[in-house]
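Below: one structure in structure tokens.
For this depiction, one protein chain was excluded, whereas all remaining protein chains were kept in their positions.
As written, the chains take the letters A and B, and residue 1 is the first residue of each chain.
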Amino acid sequence: MIADIGFYVIAAVIVLGALWAVTAKNILHAAMALITSFFGTAILYLQLSAEFVAVAQVLVYIGGVVIFVIFTILLTTRLGDRADIAPGMRKLLAFALSATLLGTFLHALVRSGVLTSSKQYADPHFASIERIGYRFLDTGTDGMLVPFEIISLLLLISVVGAIVIARKEEK
Amino acid sequence: MDKAYLILLFPLLSFVVNGIILNKKPKTAAGFSILMAGLSLLTALYVAFDWYGHVAGLPEGEAQRAIIPWSVNWLPLAADFKIGLSIYLDPISVMMLVVVTVIAFLVNIYSVGYMRGDVSFSRFFAELSLFAFSMLGLVSAGNLFQMFIFWELVGVTSYLLIGFWYHKPSAVAASKKAFIITRFADSFFLIGLVLISYFTGTFEFSSLNTLETAQRLSQPVNLGFATFSALSVGTLFVFIGGMGKSAMFPMHVWLPDAMEGPTPVSSIIHSATMVVAGVYLTARMFPLFAAAHCTLQIVEVVGAFTAIFAAVIACTQKDIKRILAYSTLSQLGYMMFSLGTSMLADHSVNVLGYSSSMFHVWSHAFFKCMLFLGAGALIHAVHSNDLDDMGGLRKKMPLTFISMLLACLAIAGIPPFSGFWSKDEILQAALQSHSYVVFAVGLFTGGLTAFYMFRLFFLAFFGKSRTHHDAHSHHEIHEDPWMTTPIVLLTIPTVFAGFFSRHIFEHLVRPPMLGHEGELPVAHWLPYLASAVAVIGVTTAFVLYGRAKSNVASALDTSKRPAWYRVIMNKFYFDELYLWITRNIIFNFAAEAMKAFDKLIDNLVDLSASATQLGGRATRALQSGLLPLYIGVTLFGILLVRYLGNLPL
Partner (left out) sequence: MTLGYCLGLAFVLFAIGAYGVMTRRHLVGMLISVEIMLNAANINFVSFSYFRPGDATAGPIFTAFVIAIAACEMAVALAIVISMYHRHKSLDIDSLEELHG
């Protein structure tokens, strides 16, 4: 029960943050709302016993990505700029589309019956950091070593790529 | 006999080789062509003797059964419907094989002299060989379909050869006319062919010419708006096809114009072989024609009318090739109506009509070919087709003179030359079948034939020379040995073919019959009557044109003739009539329809173009470069897949 209330509160935080992020006229406000939403998500992860993911979310997502977004905003927009939202027709269409999308998902959700199925099933330490670590470095059939290494490569490439793209061209 | 297909292959080989390879070497082309024609002739003679040896001892009725030495199953279209190719040997096909190969061989030799110096010398021999192949294929065809193929091939080669000098507009026009008219008739042939084969399921002559087939075909077919019997309509349409090819009235107008081609062409195609294809077809399909109620009667009437019609016109013409063309028309009419008289009122068969028709085909081929070759020699000598430019040639061209004399005697029907025997039997058959009108027409036409042939003869060979010597003083009138030899060789059959082959024809060349043969009296006074009429004709011509004091100049002067004469001379204005019909009726109707159709097609094309443009413009809106639009469309697509696809959800 308490967990349920907690869940509802956190869910509300996440959703409201997201809503504010997509409708804020000032882009910096949108970024701030995003941070709120992500924090809420992190807490949700903790509730779902995914500690590693929660920490990764805060460190990487909020501390890296959103900060980067804010930097970009500060570098490219004058602070007083108002980012206009789209014309009415587009808003209507977008709303219709996303509402239909949501409706489809929820319809499927209701039909599949997971709304009433039971709660967690196993012991809380089933996905401990230790086991995740082992899995990351595992070389067997279920191991994630290769994707792990490739991710590191990808990070390198994207860093280089970002620098190359954002560099001012020499005249 | 089983190598009979070689008869066709030799000229085909000649065509291929001449057409492709030897275009640059005229002498070799001619030599090769003559060699192939000779080989074909020898093979044909060998096959003929072999066949004769085979059937000579057989009882009547058996001998007419066809022998098929070679056949191949070409198109097995359905379990019970196949089209094959085969060589069909029966009395008339063997006869025609011999005729065609002999004449082809002689004409090949003749052409060396006639076409000397012509720019397209080799092409001529190639096309001539192709014609020989096609005609041989036609006469040896074992089923209607195969015959139709060769029928069309013969038409094509005729077109090629008539228009051989394609730089001459008159030649081109004539070749088109011939092709179009025969093609028009061939469409009827095709319909008849399809009709017959649809109801009988076969094309083979050996299966068609049977009683069961005739019975099956004569069941009436109800089309809702008309009932007809497939037999009557089918045979009638097939006959119309034959009418076109054999230039029966009213489709006769192409044959005189076909004289635009070189004379060897006229002699082989338009006198001896191709034009008898219609007669041959009728003879080949004789049992079915006989079983149909009225087809043979129509054959008779058409043939008789053509005979007298053409003969009348021939009396007024001045171009010797035209005279000979009309003469051919007239003789073809004889052959046709003779076939027509083979059926008596009580449905018994008068065999004489059939065999005399074929006999006339045989003898006519030789003397008509010789007449044309001789005319060609005359034309070659004086460089003109017109009688106005000839005269007194008997001293300059003696061999031609004597040969032409014999040929004219033959065609006039003077005994004992070949024409007499065949014509006499035709008249006999007409009399026996109680077709008195036709008999009278035939008799009268015989007289006319004698008259106009000797008119030609006297005007060309006798009298004062009217040739223009001064213009060609360097070129004396002479006889070219290449041309004269075939002419002289042809005198042999001209004189003797009748006398010696008539027994064979009477006993061997009989139709395959569905009914029984009638018992018919023979009128013994008929030969005398016929000869008398012929002699009258010859004498009249002699009086008018042959005597020393004949007023030849005024005979040739056609400017002051009375109106009826001029009508005849202008061939009864049929050409003009047809031209008027074509221009005003066909072209007008067709032009309007074509214009409407063209507009329709144009609009359709425009429509497709604008539809594509419209589609392009609509699709371009999707590529607006607006990112949100792209995303929206993607999402929309996903939703579409969900709701319209069959995702499991």
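The working rule: contacts are C-beta pairs under 8 Å (C-beta built on N, C-alpha and C of every residue); 3 or more make two chains touch, one makes a residue touch a chain.
Note that this is a predicted model, so its numbers are computed, not measured.
The set of subunit B residues touching the chain not shown comprises 620, 622-628, 631-632, 635. Take subunit A: the residues that touch the chain left off the picture are 3-4, 7, 11, 14-15, 18-19, 21-23, 27, 30-31, 34, 37-38, 41, 44-45, 47-50, 52-53, 56-57, 60-61, 64-66, 68-69, 72-73, 75-77, 83-86, 90-91, 93-95, 97-99, 101-102, 105-106, 109, 114-122, 126-127, 131-132, 135-136, 142, 144, 147, 151, 154-155, 157-159, 161-168.
By definition in this document, only the chains that are shown with their structure count from here on.
Residue ranges of subunit A in contact with subunit B, taken from their complex: 86, 90, 93-94, 97-98, 100-101, 104, 108, 111. Put simply, subunit B touches subunit A in their complex at residues 628, 632, 635-636, 638-639, 642-643, 649.
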